[in-house]
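All protein chains but one are shown in place.
Chain IDs A and B follow the sequence of writing; residue 1 opens each chain.
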Amino acid sequence: MTLLEAAEKLGLKPVAGLSRLSREFVQGYVSDLLSDVMANAKPGDIWVTLQIHQNIIAVATLKELAGIILIGGRQPEKQTLAKAEEEQVPLFLTDLPAFEVVGRLYQMGIIGRK
Amino acid sequence: MLDIVENSLAAGARRVEIRVEENIAADRMVIEIVDDGCGMDEERIQRALDPFFTTKTVRRVGLGLPLLSEACRMSSGEMQIQSCPGKGTRLRATFQHSHIDRKPLGNIRDTLITLMTGHPLVELLYEHRKEDKIFSLDTREIKADLDDIPLDAPQVVSALRTLIQSGLEDLGAY
Partner (left out) sequence: MAKLSIEDLKKIKESVRAAVTLREGGYRARVNVHMGTCGLAAGARAIMTAVLDEIQKRDIKDVVVVTSGCAGLCNREPMITVERMGEPPVKYVDLTADKMRQIFSEHVLEGKIVEKYALAIGSETTF
């Protein structure tokens, strides 16, 4: 599935990294502890989180994640949006809670582990 | 602590002082790490807090300080850095002691042993105050007592592990 297809199916709003939306992804990770994501996320994972600080963009580039879905209607900080655009890290917004987003992605075939 | 001290060492520190203060009455915990490394000017301090700034060449992000700063913020605290080029750096991280999101201190004993064995030539002071009790250890003094025996000799490590464990237990830090 591409990021764009997932966004369309779930009603996610892409706000940064638009040049990378045709990328395929097959796995995901959900966590709000950045140290946990640094330890356990895999390259290519789509990351579901409520964290809005620009540190998430740094972690996403470090771990080569496919993109970030910000849940619960949260708005990224100005710097976060700017960095996401600069680094072309796909960033999506949704009002859905994390559980719903992850559940639906899972139903669409995105898995959490190899 | 390990992460921040690694920064101090990269800055050429020969002595690192770690002070922890737990003040239940004031509902505050403070961790202060002071080094005598090369220090930073004001501009560098600001850049150090940017997750996309790093002095390393092997990667493009530097997350140690930003992550600690965030941990403080999430516990209604803050992180401050004072530094002077040529003199060293003082990092002060404060946390609301009772905050539900404050992360635990973790295994201080193993942290100290890791620092001492990994960098036996660096002087390390650890001082931990909890209410009116205090535990402190200075490897400068330990080394003086050991004469020429290195700090990372297995017999020394073993004795230090016991010393630190009982000291922290007496403090009620475990």
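Following the convention adopted for this analysis, a residue touches a chain if its C-beta (ideal position, glycine included) is under 8 Å from a C-beta of that chain, and two chains touch if they have at least 3 such contacts.
Fair warning: this is a prediction, and the values are worked out from it, not measured in the lab.
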| item | value |
| --- | --- |
| Residue among B:E78, B:D110, B:E131 or B:E169 that touches the chain left out of view | B:D110 |
| Hidden partner chain, residues of chain B it touches | 2-3, 6, 10, 56, 58-59, 62-64, 67, 107, 110-111, 113-114, 117-119, 135-138, 141-142, 145-147, 149, 152-160, 163-164, 167 |
| Hidden partner interface residues of chain A, rising order | 35-36, 38-40, 42-43, 62-64 |
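Keep this in mind: only the chains that are shown with their structure count from here on.
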| item | value |
| --- | --- |
| Rounded Å distance between chain A and chain B, as computed from the means of their C-alpha atoms | 33 |
| Chain B contact footprint on chain A (complex, rising order) | 34-35, 38, 53-55, 57-59, 61-62, 83 |
| Interfacial residue positions of chain B with respect to chain A in the complex | 51-52, 59-61, 63, 66-67, 70 |
